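First the structure, which I've put down as structure tokens, then a few questions once you've had a look.
Missing here is one protein chain; the remaining ones are kept as they sit in the complex.
And then subunit A:
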Amino acid sequence: MKNIPGYGRGPVHLLGVIFCYTLAIYAGVKLFSNVSLWIALAFPAGIFLHDFVLFPLYSGIDRVLKRVQRRQQREGKISVGWVNHVRVPVMISFFLLLAYFPIILRLSEDRHLHTSLNQDSYLYRWLIVTAVLAAGSAFSYFIRKRRYKKRFSLDKQDK
């Protein structure tokens, strides 16, 4: 489709943009007539936290892990890569913390009053889930390693 001069995109794009901004501004005006305008900051804040804090942090850690593994592989110290066995439990544990941090870190309102349930144990529950994930991941790593060694020694026998 032909681009609109001075706009640089086609007419469908323009309609989409008009719809998008109309709806967002309408909903925004409704929202901020009911709650503080400061809430608007939550939108860029979420993006900022992800793009400039979380992303550099996790990709930086990942880069270091991979570098260590590659060096060990080059030096012939390891036969089976372990990076993914660290990535997976750490990642899931982190997602769970992100989802449930108010209750894990006891930032919730008096929960006993609300639900007649206790909130004190949630930190331990999260640690237990994390430990189970880590143990499962370590277990699968050793299985893989053993299988590799078995195959390796079989190959040798064949030769």
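Just so we're on the same page, a contact is a pair of C-beta atoms (placed from the backbone, for glycine too) under 8 Å apart; a residue touches a chain by one contact, two chains touch by 3 or more; residues count from 1.
We adopt the following convention: contacts and distances are computed from a predicted model.
*Asks:* Name the chain not shown, per its UniProt record: "Anti-anti-sigma factor", "Transporter", "Oxidoreductase molybdopterin-binding domain-containing protein" or "Two-component system response regulator YesN"?
*Replies:* The missing chain's protein name, per its UniProt entry, is "Oxidoreductase molybdopterin-binding domain-containing protein".
*Asks:* For the chain that got dropped from the picture, name the residues of subunit A it touches.
*Replies:* Interface with the chain not displayed, on the subunit A side: 3-4, 6-9, 12-14, 16-17, 19-24, 26-28, 30-31, 33-36, 39, 42-44, 46-47, 50-51, 55, 63, 66, 69-70, 81, 83-84, 87-88, 91-92, 95-96, 98-100, 102-104, 107-109, 111, 113-117, 119, 122, 125-126, 128-129.
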